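What you see is the complex with one protein chain gone and the rest in place.
Letters A, B and C name the chains as they come in the text, with residue numbers starting at 1 for each one.
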Amino acid sequence: MLTKRRSGVAGRGSHQALAAGLTAHTLDRRGFLRKSGLAAGGLAALGTVRLGAVRPAQAAGSSADPAQAVIRKNICTHCSVGCTVTAEVVNGVWVGQEPSWASPINRGAHCAKGAAIRELVHSDRRLRYPMKIVNGEWQRVSWEQAITEITDKLQAIRNKNGADSVYWLGSAKFTNEASYLFRKFGAFWGTNNVDHQARICHSTTVAGVANTWGYGAQTNSYNDIRNAKTMIILGGNPAEAHPVSMQHVLSGKEINRANMIVIDPRFTRTAAHANEYVRIRSGTDIPVIWGILWHVFQNGWEDKAFIAQRVYAMDDVRKEVAKWTPDEVERVSGVPGEQLKRVAELFAKEKPSTLIWCMGATQHTVGTANVRALCILCLATGNVGKPGTGTNIFRGHTNVQGATDLGLDVTTLPLYYGLVEGGWKHWARVWDVEYDWLQSRFDEVPASAGRKARTRKENMETPGLTSTRWFDAVSLPADQVDQRTPLKAMMVFGHGGNTVTRMPEAVKGMAELELLVVADPHPTTFAAMDARKDNTYLLPICTSLEMDGSRTASNRSIQWGEQVVKPAFESKTDYEVIYRMAQKLGFAETLFKGIKVVDNVPDAEDLLREINRGGWSTGYCGQSPERLKAHMKNQHKFDLVTLRAPKDDPEVGGDYYGLPWPCWGKPELKHPGTHILYNTSLHVKEGGGTFRARFGTERNGATLLAEDSFSLGSDLTDGYPEFTFGVFRKLGWDKDLTADELATIQRIGGNNPDAVSWATDLSGGIQRVCLDHGVIPFGNGKARANAWNLPDPVPVHREPVYSPRPDLVAKYPTRLDERQFRMPNVGFSVQKAAVDRGIAKQFPIILSSGRLVEYEGGGEETRSNPWLAELQQDMFVEVNTADAAERGIKDGQFVWVYGPENTAKAKVKALVTDRVAKGVAWMPFHFSGWYQGKDMRDFYPKGADPVVLGESVNTVTTYGFDPVTGMQETKVTLCQISAA
Amino acid sequence: MARMKFLCDADRCIECNACVTACKNEHEVPWGINRRRVITLNDGKPGERSVSMACMHCTDAPCAAVCPVNCFYTTADAVVLHSKDLCIGCGYCFYACPFGAPQYPRVGNFGSRGKMDKCTYCSGGPEVDLSVAEYEKYGSNRLAEGKLPLCAEMCSTKSLLAGDGEMIAQIYKERVIKRGYGSGAWGWKTAYRETIAI
Amino acid sequence: MKAFLVAVAAALVLATAASFLLAENQRFAYQAFATSGARVSDPGNNLVGPRWTGDIKDPGQGGHHKAETGS
């Protein structure tokens, strides 16, 4: 019968064989891509030629030089787990993907997005060349023309309206180097209006966690979850949002027979694998956490020693928690007391326990308070700073952690130096520019509407506008926006237009802008809303896989990604576009002082070295490009659970994978990085640490420094403040500094060298000496159960702005109206009006939003990838079976979802399911391109429309902002649903 | 020779669809053809489980038996493959398959639905190993390169196992013993007339 | 005999007509499995051949035929 014809080429790699067999026929696009790599040319050489018409190079068949596949490693861009992508490249074309077995993070695995990422680069729906819109029509322009016109317009707008009138929206898909460069560019332009996606995903985490114990980041790692005996996943659905993390979660669950508890309003794919699922009403996280803590305190399950040694003001929390009796918790959240008691007992007693959260906790008007409550739960049970414990915060994009660290944020300079004078001066030194010159770049803000005027210096130290409300800053009356003028121009780099709430108002804001520039591999929603007829540019940026640079995963591991292929079509890297703009704006030379630039492309390694030179505060100082590359090369040497390489390895000996920050001192110091933050059971040199003494040494008579707790091998055996040259002198450690180090400290300190700290000492001497003494440079403090500088120092429950329980609003109102981030936040008025108008009756269903595994963020990239798009072709709303039956809605039919603001509505398909409870609906947030029932496909530049379009959930989402970070409320609003 | 099988550990499968897109990526599978797919059972209810399914490469495969032109063959690795040159697109394999594996390029009626396509266990087809012809008809041939199917290699949670039947059964057994539970090897009874005894 | 020949001819004509009607009734998998939310411009044609028949007689000769756009 049939047998396989075997002969000749068996044993050779498929690519070589394909190349050998290639003949000079015309090929279709995919065939071309796969095979032309084998022939010659490559995608970059294609330029903008219509792919269908391309003929592979003549040399193809004849010379048949079986090209050797080159293996290149980069990092998947679709979430923060940091999966290594292993690409096979032949002649500049990415022809195949192999499992990345060596990576300790993903061990060969990918999710749907990672396994399809090759198509992201090859997608024929990418924007191929710069475009601008002229009288409502897209026209192709050259890069030169685009950059010239854009910078001319920027300059004109700046001259007329000031630097703050331009918004610089960066991206969590930037590399660390691009993030840093973008923030630096913003500083040189003279504004703090520089933001990115962290605003809308984990800004509240960063604020809440940093305000509790020092740094706003995941304390442990994905891999370390394997050590946990109990895990609570609250407001997170890693099965869809971080699938590869589930490898560690489920393995840990199996190996330790761990308790896996999922607390969520929705029965998610993650919940399906939990041992215990707790269904809560959206927006009642604080009652539920306090409800758990109530049982903990009631039964004395708290870790008393830990609290005494390392926590400040836990008693303030006890007072608040006492109010949350099981009855009250059940009344507010719907969770029975018995169940929470079970959860409390497991979390407090079957240790180590870890808390995992995601945007279900953060995207609320009480986001920061939620996060704080979660941290306090860990503190109360002593579940921080040890393997298997901690707050494992799963972040969103590849490099959202890195972009946050590197200052794409309206409240800080790179690496959390803040906007204070000291921070500015620190970076001015690193950048080798005059502080005064930087200051001169900023606007003076005149007095307005009863507010005082601001000098340039004051404006330089004032947080900018949040990206969640950029359109309010365009549309609100000028005297409401606290800067020289409202926003006039948006520079959007790698950021969707459909990811912020209240889309109808965003569309209005778009129309009023004087200039809109979208720099992205795809046109994004901004291009498709038909809001603009002129002064709109699209710049094709290559994907992150076509760029060199480092990325910081959620666990703070920094991984070096190498350019897989040259930027496709006419696209360019972020580095190059920033460079070209700086050139036209006249500050390229200062901006790139000391950085190698070849063919207009700044060198990523040099940029990282500059970060290393200034990144003391967060321990971004030890990760040189060389060390990071060595890690990528030696991935297989790192342990799966401890993430550590064997000590005797010549290249990466003793290092934790990716040198997770803080990695203290200069690279030569070979600090291994910090796998688990605040881990006192290790020496600082081995990645140990304590809670950061960030908030002073004493408050109201109580010490803020740790008591009888210190990291292993510390010379100081009690709490201590952060180290400055002054402290050094008191301890006599200044003698340990070298002459060079001393000279640098003297130079920085000028007449007050004592103020030079571990974070501003450019010599790294203070950190080096600290390490030698076994102490951690940032001090040994207590974590704060009471964060007095926050609006709610101890978290209190507040009903959502659009509450489905108007009866609870009087007792648990949202915060009073106040001004934040240069604008009014009128949540209280909106909430009151909603209650008065009986909105909850007209819109009886709670609407929440979330993520699908196939798509990411605004979804433009992933919806343009046919391998992913095929799997989710329609925007939908999950409707409970009972709600559907009441409304005569059948599974799969179109329905209208109505929102309570702007008479907004969205036409989507119904998915009738019990994943959501009765009275709850859920929509994914990745769709756009349909608007209130209208298909906007024709408004995209021809051929650059994503494969799949659908209504954006944010068409019907509503008002509500966290007072600390301006985080939007996406998880609770109200809606009505009817058959279409 | 090894007896290759697939095993989806439903207690690990999270419906992430990596197996589906890995397959698309490896073989440039066009839109509309899904050699592998993930199905969620009891969706939204307690006890929900997802299972990734493709051709199971059955023992004594029904598709092969019913084929009126005998276009199927079983490789030394016990992978069930077919020849598109011989296939007449009659649809009998598709009636017989317990797992819905056979797919056709055209949909609507059997007038001329075209040649059947299905999972090849990443081991190509009757053409010369690693040739262009093999790639265009059947996709790539990882087995010939000493690799396993990409769907299983890339599975996010190591739920989908591929390899010698006894070895993967052993892995599964150890897992079940370690964690104390397991909902069984989905489809094994139907495909291989056996279950994994634990 | 005439009736027989006419009958055979008619059968052939009808069969041909049926073949066209059936072909008309068919859709490519990429059309059938795409919804109103998707626009599939280039579904790809590896494994199925340029005409989406699965018939790949002469490898490498895919041509740059693009199957019609599904909407």
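Keep in mind that, in the parts below, a residue touches a chain if its C-beta (ideal position, glycine included) is under 8 Å from a C-beta of that chain, and two chains touch if they have at least 3 such contacts.
In this section, contacts and distances are computed from a predicted model.
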Listed names "Carbohydrate ABC transporter permease", "Formate dehydrogenase subunit gamma", "Heme exporter protein C" or "phosphoenolpyruvate--glycerone phosphotransferase", with the criterion being the UniProt name of the chain not displayed: "Formate dehydrogenase subunit gamma"
In the full complex, displayed partners of the excluded chain: A, B, C
Residue of A:Ala178, A:Val278, A:Val332 or A:Leu355 in touch with the missing chain, whole complex considered: A:Val278
Hidden partner interface residues of chain B, rising order: 10-11, 17, 34, 37-43, 45-51, 53, 62, 65-71, 85-92, 94-100, 108-112, 179-184, 186-187, 189-190
Residue numbers in chain A that touch the chain omitted from display: 2, 257, 259-260, 267, 273-279, 335-336, 339, 342, 854, 870-874, 876, 881, 890-892, 909-911, 914, 917
Chain C residues that touch the omitted chain in the full complex: 1-4, 6-8, 10-11, 14-19, 22, 32-35, 37
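Just so it is clear, only the chains that are shown with their structure count from here on.
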Pair joined by the larger number of C-beta contacts - A-C, B-C: B-C
Centre-of-Cα separation between chain B and chain A, whole angstrom: 37
Whole-Å separation of chain centres (CA-atom averages), chain B against chain C: 27
Contacts with two or more other chains, residues of chain B listed in rising order: 28, 31-32, 131-133, 135-136
Overlap residues in chain A, where contacts from two or more other chains coincide: 21-22, 30-31, 866, 870
Residues of chain A defined as touching chain C within the complex: 21-23, 25-31, 52-53, 124-125, 866, 869-870, 873-875, 930, 937, 943, 945, 947-950
Complex interface listing, chain B residues touching chain C: 27-33, 84, 87, 89, 103-109, 111-117, 131-133, 135-139
Interface residues, chain A side, partner chain B - complex: 1-14, 17-18, 21-22, 30-31, 34-35, 96-97, 99, 107-116, 118-119, 239-240, 243-244, 246-247, 250-251, 253-255, 257, 267, 269-270, 272-273, 277, 853-854, 866-868, 870-871, 913-916
